[in-house]
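Shown here: the complex without one of its protein chains, the others still in place.
This part shows subunit A:
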Amino acid sequence: MKTYHADEKGYYGKFGGAYIPEMLYPNVEELRQRYLTIMNEASFKDEFDQLLRDYVGRPSPLYYAKRLSEKYNSRIYLKREDLNHTGAHKVNNTIGQILMAKRLGKKRIIAETGAGQHGVATATVCALAGIECIVYMGEIDIKRQAPNVARMKMLGAKVVPATSGSKTLKDATNEAIRDWINNPIDTHYIIGSVVGPHPYPDMVARFQSVISEEIKWQLKEKEGKEDPDYVIACVGGGSNAAGAFYHFLDNEKVGLIAVEAAGKGIHSGESAATSVLGNDGIIHGSRTLLMQTEDGQITEPYSISAGLDYPGVGPLHAHLYESKRAEFISITDDEAMTSGLELCQLEGIIPAIESSHALAALQQKEFGADDIVVINLSGRGDKDLNTYIDYFKL
């Protein structure tokens, strides 16, 4: 059967793999050899499920959005990842990886963060496990995201500014990788998305796959069938989309729609629409689509949503794009903000601006009255309040 999952070397079609310096090889190889075995242990599964249930608050509701459905004349469900502890889907992955790190005997955790959501989710699970936590964050992002920096500090993490390059997410990722090179024995790197060298894209997708696993049985209860007609999710690196698509990847009757951030317009020079603007290359140890100059220098993306301005996408998404298994659309800042406000007013839910991009797919795409459309509401909007205030002059 045709599969869209990673092969044993971590390739999705031609994308993926592990393009890493030799200094990282022992760390990455240890993880590659052990991640599947550990994830399949009964004690691991039990602990993971128990924490997702009692600590994160899973299952997250699958909510039939009645007024939104009426407006767009379709059957629209929202997968409420915004109701998770720490406010987004990110914690599904960090719970999984902290349990992995403990079983690997690691004593020190490093992570990168852009807007701070993954940093907060990592600091949270490190507090939970009593393990030292160091979060790399671009110097510019530290200034832009002060509340999340404070949260990480309250949770006991050390936040280290990345001062190299463009001083944002990609540079924070570089700094985390350099830390790992310098600490090859006792440290585990919790990557926040389905990016990086194999096995990270596959491992993170598996931890996030709880999203689509729940969608299946929740839809069965509500609609009498497991499979929606469409699943919509936003893509920066692509972890919430990977989780929402995961159990539908090989069922081509389910339409997958990946929503990228067009920023101020795809061709404005300020955009993060990687599938349109990027091409085949290597970023952070993975072969994938990325935004770069003709000379192969990685460029800085832009989106109003800090969680979507990554210059690449995970290799799974690069493959879904090239194979046309998923449809990729791009949403501008303005379209996303409009859809975010619309959700507030129609359903009483303030979404993260990342998730607002997924919601804005409803403006671009037309669905049938009987189509079941699941939108992954990946996070809540509390963290974005200042951006909403500035944008709408509230």
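Here is the rule we use: contacts are C-beta pairs under 8 Å (C-beta built on N, C-alpha and C of every residue); 3 or more make two chains touch, one makes a residue touch a chain; residues count from 1.
Going forward, contacts and distances are computed from a predicted model.
Student: Under which of the names "Cytochrome c1", "tRNA N6-adenosine threonylcarbamoyltransferase", "Urea ABC transporter ATP-binding protein UrtD" or "Tryptophan synthase alpha chain" is the non-displayed chain listed in UniProt?
Tutor: "Tryptophan synthase alpha chain"
Student: Decide which residue listed in A:M39, A:A129 or A:I181 touches the omitted chain of the complex.
Tutor: With A:M39, A:A129 or A:I181 as choices, the missing chain is touched by A:I181.
Student: Which of these, A:S69, A:Q292 or A:S378, touches the one chain of the complex that we don't see?
Tutor: Considering the complete complex, A:Q292 is the one touching the chain left out.
Student: Among A:G17, A:G96 or A:P301, which residue is in contact with the omitted chain in the full complex?
Tutor: Hidden-chain contact among the options goes to A:G17.
Student: In the whole complex, not just what's shown, which of A:I95, A:A233, A:I283 or A:I304 touches the removed chain?
Tutor: A:I283
Student: Touching the absent chain: which residues on subunit A qualify?
Tutor: Residues 17-23, 25-26, 164-165, 170-171, 174, 177-178, 181-185, 280-285, 292, 294-299 of subunit A touch the chain absent from view.
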